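For reference, the structure is listed below as structure tokens.
Omission of a single protein chain aside, the complex is shown with its protein chains in their original locations.
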Amino acid sequence: APPAIAQEPIRWRMQTYAGATLGQFVTQPFVDAFNKAANGEMVIELFFADQIVPTGELFRAMQAGTIDAVHSDDDSMASPVEVGLFGGYFPFATRSILDVPVLFQQYGLSDIWRDAYAGTGVVWLSAAGQDPCNFNTKKEIKSVADLDGLKLYTFPTAGRFLTQFGVVPVSIPYEDAEVAVQTGELDGMSWSGITEDYTVGWANVTDYFLTNNISGAWIGSWFANEEKWNALPEHLKALYISCMEASHTFRNQWYWGGEAKLRATGDKLQLRSVPAKEWKQVEDAAVKFWDEVAAESETKAKVIAIFKDYNKVINAAGFPYGES
Amino acid sequence: MLAFLVAYVRAVDRVNYRVGRFAMYLIFALMGVLFWSSISKYAGSPALWTLELAQFIMVAYYLLGGAYSMQLGDHVRMDLVYANWSPRRKAAIDAVTVLFLIFYLCVLLYGGISSTTYAIEYGERAHSVWRPYMWPVKLVAAFGIFLMLLQAVAELLRDILFLRGVSVNHQSEAGL
């Protein structure tokens, strides 16, 4: 046999939007699986929220090559692309976690996203669903009117939307949110589902969980530096994609099962609900919000049209897809 | 040639003194914004922009004030050995080791310019409901780093001049 040539592995640095606790579940499994399968040909080193660069600088860092790959929503990493505001939680765009892959793979969002990032130096690889955007608060919410005056930690787009119900959106670094609740700067969060509330410790500082949400699933994406991605040999690209898709499967069950189990058996947060009829006014407000956004540009209009089409389909399909 | 170097050192000292004195007053802006933040919560409508504005002011405060604080000699040194050296020896060794500082500032400035260019080109905004543009604070930061670089070079020249027998005091010492 010819002598084996010892070759330095390809090394990538990946940073995730998630802090170390959540990152163990949402990003680490991908990295572990890939590193094992790449068998020393390539090694990915994972860094958590703000570890190398702040989350808001991730797009820029990936473009410059400081970071090679990223797991984040477009919104949090401040992507300067038109579809940026749809990443994370766009009000009522989705109803459940599987809607995200369906929208991207069956309704054409993948192409729109790929095109949106083309030529930026950053390549969009894949999107997947995560948890819904519920409310966990110190004060009880039993009606839409109870939202009035609540200081909530939330996403910018969601915050812009919620101000019409009197919510006061507060933007602080993710890791500071827990302390901010304890010091009274926040009344709670409108940021995640119940799985994240328990995993990162927010359930320890808030009392109530509102089962109504403003979006059924978080749209999170996987990105890489374009040059680095193009330079990978085909078999490593294929391996990368397989591990990434497999990690989507892991999160699908982790969140779907976690949301149900913790609502049913979790003992740190008491469940509250606003009657569906009343919550309808929030949903209706979202439709108006959609139209405002659609008027901003052609691409945005295209995405909104897809959301509308899809929602028509699942509503027509009835339970468990849409309204029962 | 020496006269030119002296002129450079004096000019940089003067500019950074003025900028630093300006930055010094930003502490009150910072206090005001934070105080307003605590008041506005009880006045019914909590301000959405206070924390971010305070952060911008803080960046301006320490980056624009950096060069002046270098004039004041406030940047600590580990002076276990250094303290016992003669002024000549201090100047000679500083003149070499300050090159490390200058190198760091050059890299910092490069990153600052690159990041500011990006922010202007893409119209980058902060991740919040207030969504301010990011280029002004980045521009101020890059400018502060540039002034710090000018000051570090001035310190280098001051040491070289001192070794050549020309003493250019910090103007704050000169009572300017």
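Residue numbering begins at 1 within each chain, and the chains themselves are lettered A and B in the order written.
Throughout what follows, a residue touches a chain if its C-beta (ideal position, glycine included) is under 8 Å from a C-beta of that chain, and two chains touch if they have at least 3 such contacts.
The criterion applied here is as follows: contacts and distances are computed from a predicted model.
When the listed names "Ferredoxin-NADP reductase", "Acetyl-CoA acetyltransferase", "Putative ABC transport system ATP-binding protein" or "Tripartite ATP-independent transporter DctM subunit" are checked against UniProt, the chain not shown comes out as "Tripartite ATP-independent transporter DctM subunit". Note that of A:180, A:210 or A:282, the residue touching the chain absent from this view is A:180. Interface note for the absent chain: among B:51, B:120, B:153 or B:166, the touching residue is B:51. In the full complex, chain A touches the omitted chain through residues 11, 13, 19-20, 45, 47, 50-54, 56-57, 60-61, 64-67, 172-173, 175-176, 178-185, 204-205, 207, 225, 227, 267-268. Residues of chain B that touch the chain left out of view are 20, 23-25, 27, 30-31, 34-35, 37-38, 51, 54-56, 58-59, 61-63, 65-66, 68-70, 72, 74-83, 85, 90, 93-94, 97-98, 100-101, 103-105, 107-108, 110-112, 114-115, 137, 141, 145, 152.
By definition in this document, only the chains that are shown with their structure count from here on.
For this pair, chain A with chain B, the centres built from the Cα atoms lie 38 Å apart.
Residues 55-57, 60, 63-64, 75-76, 78, 80, 151, 156, 159-160, 163, 168-172 of chain A are the ones touching chain B in the complex. Against chain A, the residues of chain B that register as touching in their complex are 45-46, 48, 51-52, 114-115, 118, 122-131.
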